[in-house]
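Below is a structure I'd like to ask you about.
Every protein chain except one is present and positioned as in the full complex.
As written, the chain order gives the labels A, B and C, with residue 1 at the start of each chain.
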Amino acid sequence: MHEWSLALSLVQTLDRWALENGVQIKRVVLSVPSPAQLDVSILTEAFDTLKRESRLEQAKLEVRVRSPRYRCRACGYEFGQEEVDQQIRQLMGQYGEEYPLHLIPELLPTFVKCPRCGSHDIEAELSIKVDEVETI
Amino acid sequence: MHEWSLALSLVQTLDRWALENGVQIKRVVLSVPSPAQLDVSILTEAFDTLKRESRLEQAKLEVRVRSPRYRCRACGYEFGQEEVDQQIRQLMGQYGEEYPLHLIPELLPTFVKCPRCGSHDIEAELSIKVDEVETI
Amino acid sequence: MRPLLESAREKLRRRKVVAVMSGKGGVGKSVVAALAALAKPGSALVDLDLEGASAPRLFGLSGRLHEISKEGIEPLEVGGVKVFSLGGIVGDRYVVLPGYGQAGAVEALLAFAKLGDSDPVVVDMPPGMGEELLALSRITDFLPVLVTTPSKASYGVVKHLAEYLAEIGKKPAAVVLNMAYVDCGGSRIYPFGRGEDARRLAESFGAPLYELPIDPSLEDYVGRIHEYRGPIAYVVRQMVEGL
Partner (left out) sequence: MRPLLESAREKLRRRKVVAVMSGKGGVGKSVVAALAALAKPGSALVDLDLEGASAPRLFGLSGRLHEISKEGIEPLEVGGVKVFSLGGIVGDRYVVLPGYGQAGAVEALLAFAKLGDSDPVVVDMPPGMGEELLALSRITDFLPVLVTTPSKASYGVVKHLAEYLAEIGKKPAAVVLNMAYVDCGGSRIYPFGRGEDARRLAESFGAPLYELPIDPSLEDYVGRIHEYRGPIAYVVRQMVEGL
């Protein structure tokens, strides 16, 4: 749901930036970590609605869903999204759709444990960021 | 001075690792950030003294002194070591040789300010780490 | 580009942001922040003590979750204050957060908080002078309210914070000397010292000092701080009016 709020952030931020730089925006690549389980179709729909009458009017949003590589800083084990998926599903079962990592993916270490040693001391690139902006 | 202590860390750590892996060590590359002002000749001398009768007996230490790239997270300015050097010199004048960043380079944001906006919110790779180990 | 950082900035640009901080823990930052928000109708309270969220406990909201709507994080409203806290995202459970994730959590909480027309925004800061303080500074030009107890142990840390703030061009908007004394049948006990240092600190920064007694009845209001009408609320209200 808050995908609308995220899309609004994106549009407002880029519109201001485009204005300052005297450009129009053609394409935006937003990179989101997969444990956030953001709904790409809602995000895109929201973006396309909110971009009207802004310098993003003709912009196309591409959402790049990254599967982070995880590293346990306690035992050194490195692992992929597939070894985390079950813990995430369980969390969604518990909290529902708007579960904590959906809003704040950086909270992952609070909830997810290393599949090898059980530590919460997990390192990953978990931020939501703009990877590319193409202007005209 | 504490270069001896750092060399001892290095020798003991790698000796244990070499034993566990059943190897001898031929070459070690230690990477240190330049604001630590570590004395490479003392470090090497200490290493060569301490390595005797260990699995590093024939190891050569290479110290790679990195000049970090700095980024101010408050204003976004990126800068190099040359824009920090004067602040570091001043700090050494104040504390002497064994100044805080010499022991703990990660303390840099406590002492150094962004040359553009004055913020202490500076990001850089400041850790001391082993970059390479060559074994026989 | 970090869109959440940018929109947190934009969101706070035109509001007064009062950051209740200390460096030291357990001095009463959360109590002062809550009462400060309650003193001014239309305030929001944002709890940035990520790993030790206090606002939910003070307001009796422990375990209650924020609703999430199209517009972001809906506030929990109590006593006319819009409360936002990580506790309303994770519920009544622990938060353990490596340093690298703390800024992102601060940015997301502020970027998604549906502040409406709340003003001022009172921020309840964690102890320490780490990532949360840096993250808040990236986002907004806050007014610092410093809280200390009379103890030398607390004062020393608060002095360091004040020096750091001065270094970055910020002056405390007020200094609160909390837990100054406790009443003992009409006379006063000073469990943590007399507070001379704190008074001098406030003076040296030209900041007004507000002195709060220990009020043993406060504990009865942990869970319904919005109903508390005792001496601490009274002085905090004066403090807010002076900002």
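Going forward, a contact is a pair of C-beta atoms (placed from the backbone, for glycine too) under 8 Å apart; a residue touches a chain by one contact, two chains touch by 3 or more.
Quick caveat: nothing in here was measured; it's all calculated off a predicted structure.
A.B. asks: So there's a chain missing from this view; which of the remaining chains does it actually touch?
C.D. replies: Hidden chain, whole complex, touched shown chains: A, B, C.
A.B. asks: If I consider the whole complex, including the chain that's not displayed, which of B:Val23, B:Val40, B:Val63 or B:Leu103 touches that chain?
C.D. replies: Final answer for the missing-chain contact: B:Leu103.
A.B. asks: Looking at C:Leu76, C:Leu161, C:Ala198 or C:Met239, which residue reaches the missing chain?
C.D. replies: Candidates C:Leu76, C:Leu161, C:Ala198 or C:Met239; residue touching the omitted chain: C:Leu161.
A.B. asks: Of the residues listed, C:Gly42, C:Gly80, C:Gly116 or C:Pro191, which one is in contact with the missing chain?
C.D. replies: Missing-chain contact among the listed residues: C:Pro191.
A.B. asks: In the whole complex, not just what's shown, which of C:Lys40, C:Arg57 or C:His226 touches the removed chain?
C.D. replies: C:Arg57
A.B. asks: Of C:Ser7, C:Ser43, C:Ser85 or C:Gln102, which one is in contact with the hidden chain?
C.D. replies: Once the missing chain is taken into account, the touching residue is C:Gln102.
A.B. asks: Considering the whole complex rather than only what is displayed, give the residues of chain B touching the chain that is not shown.
C.D. replies: Residues of chain B in touch with the missing chain: 1-2, 4-6, 8-10, 12-14, 16-17, 30, 73, 95, 98, 100, 103-110, 120-123, 126-130, 133.
A.B. asks: Residue by residue, what part of chain C touches the chain that was omitted?
C.D. replies: Against the missing chain, chain C presents residues 23-27, 30-31, 50-52, 54, 57-58, 62, 92-103, 126-131, 133-134, 149-154, 156-157, 160-161, 163-164, 167, 182, 184-185, 189-193, 214, 216, 219, 222-223.
A.B. asks: Touching residues of chain A against the unshown chain: what are they?
C.D. replies: Residues 73-74, 113, 118-121 of chain A touch the chain absent from view.
The criterion applied here is as follows: only the chains that are shown with their structure count from here on.
A.B. asks: What's the contact topology between the chains, one of line, ring, star, complete, other?
C.D. replies: line
A.B. asks: Quick one: which chain's Cα centre is the longest way from chain C's?
C.D. replies: B
A.B. asks: Among the chains in this structure, which pair is joined by the largest number of C-beta pairs in contact?
C.D. replies: A-C
A.B. asks: Report the inter-centroid distance (CA atoms only) between chain B and chain C in whole Å.
C.D. replies: Centres of chain B and chain C (C-alpha means) sit 38 Å apart.
A.B. asks: Approximately how many whole Å separate the CA-defined centres of chain A and chain C?
C.D. replies: 29
A.B. asks: From the mean C-alpha coordinate of chain A to that of chain B, what's the distance rounded to whole Å?
C.D. replies: About 35 Å separates the centre of chain A from that of chain B.
A.B. asks: In chain C, what residues contact two or more other chains?
C.D. replies: none
A.B. asks: Give me the residues of chain A that touch two or more other chains.
C.D. replies: Not one residue of chain A touches more than one other chain, so the list is empty.
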